[in-house]
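One protein chain omitted, others in place.
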Amino acid sequence: MAEVDYAAKQATVPGRGSAGRVTAARAVILIGTAMLYGLVLFGLSLDQTLHFVLFACVMGAGVYGWTRVPVLRTRAAALLAQEAGFARLCVIVAILAYPIVLRGNPYLIHVAFLAGVFALMAVGLNFTLGFAGLLDLGYAAYFAAGAYTSALLSTVWGLSFWLTLPLAGLVAAGFGFVVAWPCLRVHDRYLALVTLGFGAIVELLARNLRPITGGTDGILNIPPPSLGGFSFLDPLRLGPVTLPFQANFYYLTVALVGLGVVATLRLKNSRVGRSWEAIREDETAAACFGIDLIRHKLKAFTTGSFFAGLAGAVFAHAISFIHPDNFNFPVSMGVLCMVVAGGMGNVGGVITGAVFYVFVPERLREFEKLRLLLFGVSLLLLMRFRPSGIFPSVRRRLELGRDPATGATGRQPEADRPGLAAARSDPSG
Amino acid sequence: MDTVAQQIVNALTIGSMYTLVGIGFTLFFGVMGLINFAHGEVYMLGAFTGLVIFWATGPSLPTAAVVVLMFVGAMAVCGGLGVAIERVAFRPLRRMPVLIVLITSLAVSIIVREGLKEFFPNGSNPQRYLSPFGLSVLRIGPVIVTYEALILMGLTAGLIVTLYLLVSRTWFGRSMRATAEDREAAMMMGVDVDRTVRQAFFVGSALGACAGVMNGLNYGSVKFDMGWTASIKGFTSAVIGGLGNIYGAMVGGFVLGFLEVFVVDLVPKGGQYKDVITFVVLILALVFRPSGLLGPAAGRRAG
Partner (left out) sequence: MTRRALCACVIAVVLGAVLTGGLLLAAREQTEAAPKSCKLAANLVLTGGWAPFGVGMFNSFKLAVDQATAAGELKDIKVEVTRGDNTGDTAQGVALATKAGQDPDVVGAFCCWASGIGVATHSVYNRYGLPVILGGSNDHRSSRPFHQSKVVFRNSPYDLINMKMAAVYAVDVAKFKRLYLLDDTTPFGRTQVDEFEKVAKQLGGDKIILGRDSITPNEKDFTPILTKIKPLNLDLLYLGGRVVEASLIRQQMVKLGFTAPLMSSGGVFSDTYIQVAGPAAEGSLATFWGLPLEYYPEGRGVKFDRDYKAAGFKEPYESFGPMAYAAGQVFAQAIKGEGCDRQKILKNLESQEFDTVLGKFRFDENGMLDILNIAVYRVEKGQWKILYRTDRKATKFEKVS
């Protein structure tokens, strides 16, 4: 936030904080949000892939132009800093209004729901990876744990979804604990391997333990959640408007993601959060400062996996059928990419990453054969040119990208300093 | 008794295959500290390059020449490709944290695999690899050994020896070891780290390509997604034996091969549980002995 405050100070005319100014600022934010919202929805409704690609190019050019004009950025930053609360309110309203606006298109609501599930996972992994810097390559295992727990509890024991949801989260957190515990002393590359192996084992177990998980048949007929007499498969009546049933799942997911965001923000500035970031930066130094590495790493893992468990439960009850293929390595890597590409540590960034990850392939269906290829290429380009992610946290950007004020990179290019002992070594060494 | 003897031969064959792939992974991890997801795809590309060479020269040249050309050609092409990948994807990220490099290697692997699937004729189906030996096999008593398996085992042994010599007796080998141990110190000692890394990529990729061609010849078919399965097995071998240690890849490969074969043979429904057991072993190895059975090459500690 430091950068934004600084810019805000520059842009605000001192001494003119009148009510009129506030209203004007709010009006601009409101209109800006509405415009962006309109653009997004317009883009979504483009059925033809070609149109969508054109649209994306125009948007991309717009964003690029925006970043090139510093006045616009600082002004916007100032505005957002001033009326941060109002801006957030606008965003929340926009998110809540989505199914209402798109009530004629349950398919898009369903896709948004899927994005929400992934966003929930991204928020979870953000704790483990974004904050604490722990490389978890088998995140899908906790997703699976949550999904199967919730599915089994409700199909075999008839428990209500509202009970199985937190239980799923807890079981997944338990899995996270079990994975983390042996690995605590181990170097991060080995942690990556262990989590990778663990993810693979969980998938294999799901595939093979037929009496429990249904094996490759999966679990069918998972009942939808219900509140009182209202089943989530019934359309949602909100006063004069009726929304298709997919909206129910959408709102559920939004609520959970909101929970995740609140948790993120609170933890970020708490002692735990700061300890995590210290651990991420330099474990040895953190230990020297008295941070209990083991406890904090365990906390990071279990918090992260808890959210994956929640996501799994929601997914299971919404699709009503789960299968080991839903929990394989590409899912783990997908969530990982969302977090890294979206901007590690920045909860808004990772949610955006998740949204892109789900929506873009849906819209590019015509390029279905090249879909993965394009994904690989964009990932490569992103890592090469903007490794800090699309919306990185400020610290991350300073770490990996260009300093916003001076334009210099945070890292010294190796070639400039041959043989100098002062050059920072590869932190993985 | 016959079955046991045959299974031993099977295990040696499978183990050799895993070793061949594992060496590449161990090389990348040891020298450059990277978990290189793209290596499996280079292996796959090697197999396909060999296939193309076969299509191009098969009718016109004698069999032995074709086979040699397949190997040499695939190794040369993929070695070069490895260097190109290093230049494009990994060099700019030299300073970045492991995670970014990991994702980059993943992106490269996706690109290579999907690219081949798309642009190779009939890419999504398995392709036939014609072996000069066809269906004929060698019978030693009750045990059946395919000629291709013999070549595989010989090749593996030969490569291990060659690599050993390369790493311990040549300037290149010494540079690699120095870079692996401490990059800055190596630079201070006058080692051209950039060139060493490039060369290591060349060697590693060439090895992968060689393994790919061998796999094609031994099993008679190649498919665009063969890289992924091979990666897991090869990588597991390298880890079990000790990442960064070339002998480790060999030990790991054979341990894995024997483990798999005897699980299938002795455990009821072993075929089904083989993979689960493999991964459990991997996890146990990582948890209780992360540096592997033989330990890493000097300098890389696990904890």
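Per-chain numbering from 1; labels A and B assigned in written order.
Criterion: a contact is a pair of C-beta atoms (placed from the backbone, for glycine too) under 8 Å apart; a residue touches a chain by one contact, two chains touch by 3 or more.
Being a predicted model, the structure only gives us computed values, none of them experimental.
Colleague: In the full complex, which of A:177, A:321 or A:356 touches the chain missing from this view?
Modeller: In the full complex, the listed residue that touches the missing chain is A:321.
Colleague: Name every residue on subunit B in touch with the hidden partner chain.
Modeller: Subunit B touches the missing chain through residues 2-3, 6-7, 10-11, 13-14, 17, 124-128, 130, 134-135, 137, 144, 146, 215, 219-221, 223, 225-226, 228-229, 260-261, 264-265, 269-272, 274-275.
Colleague: Contact with the hidden chain only, please: which subunit A residues?
Modeller: On the subunit A side, contact with the omitted chain comes from 20, 24, 27-28, 31-32, 34-35, 37-39, 41-42, 45-46, 101-102, 104-107, 110-111, 114, 207-208, 215-218, 220, 244, 246, 319-321, 323, 325-326, 362, 365-366, 368-369, 371.
To be clear about the criterion, only the chains that are shown with their structure count from here on.
Colleague: Cα centroid separation between subunit A and subunit B, in whole Å?
Modeller: That pair's centroid distance is 35 Å.
Colleague: If we count contacts the way the header does, which residues on subunit A are in touch with subunit B in the complex?
Modeller: By the definition above, subunit A touches subunit B via 129, 135, 182-183, 185-190, 192-194, 197-198, 200-201, 204-205, 208, 333, 336-337, 340-341, 369-370, 372-373, 375-377, 379-380, 383-384, 387, 400, 411, 413-414, 418-419, 421, 423-429.
Colleague: Under the stated contact criterion, what part of subunit B meets subunit A in this complex?
Modeller: That would be residues 33, 35, 89, 92-100, 102-104, 106-111, 114-115, 118, 182-184, 187-188, 232, 239, 272-273, 275-276, 279-280, 282-283, 286-287, 290, 301-303 of subunit B.
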